[in-house]
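With one protein chain held back, the other chains of the complex are shown just where they sit.
Presenting subunit A:
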């Protein structure tokens, strides 16, 4: 993997948004605004636009907060040099949001544990879990509420897919995630 970033959105296999480069918070906000605009132009289901937008943000903030990075630029901008791609396309009215970034090996078990908790939960149970964890703050930490994966499952129309692949550096994995919205 090279030091680049790729974000693209496809509708019926047509790319409607694509971006390549490094990521930081400002770029994520700009991308989110562009994605919102493009979705509002191409999708009449406001609820779907809301869910895609919110899951794009959730995914991008996960990448910003938890990606392996070999350099942190000054002033807490947390620009990351890891390689990832993010795209969304529709077929039978389902948007697919796919991302790919580098993580440290120990994070694989954390992600697996989170997914194990939610894998058999239906929509109602996921809503209940959000309420429970929001009030208990049991998974909350400095960077977030620890609710990201539950929200992803709640706003998705099919189970998310994740994949961990080796990377050519010890202790680092390539993490791929695909959401169906």
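The working rule: a residue touches a chain if its C-beta (ideal position, glycine included) is under 8 Å from a C-beta of that chain, and two chains touch if they have at least 3 such contacts; residues count from 1.
Here, contacts and distances are computed from a predicted model.
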{"item": "Identity of the absent chain, which is to be given by its UniProt protein name, from \"RNA polymerase sigma factor\", \"Spermidine/putrescine transport system permease protein\", \"Nucleoside ABC transporter ATP-binding protein\" or \"SiaC family regulatory phosphoprotein domain-containing protein\"", "value": "\"SiaC family regulatory phosphoprotein domain-containing protein\""}
{"item": "Of A:23, A:57 or A:173, the one touching the omitted chain in the full complex", "value": "A:57"}
{"item": "Touching residues on subunit A - with respect to the absent chain", "value": "25, 29-30, 32-33, 36, 45-47, 50-51, 53-54, 57-58, 61, 64, 127, 130-131, 133-135, 137, 140, 142-145, 147-148, 150-151, 155"}
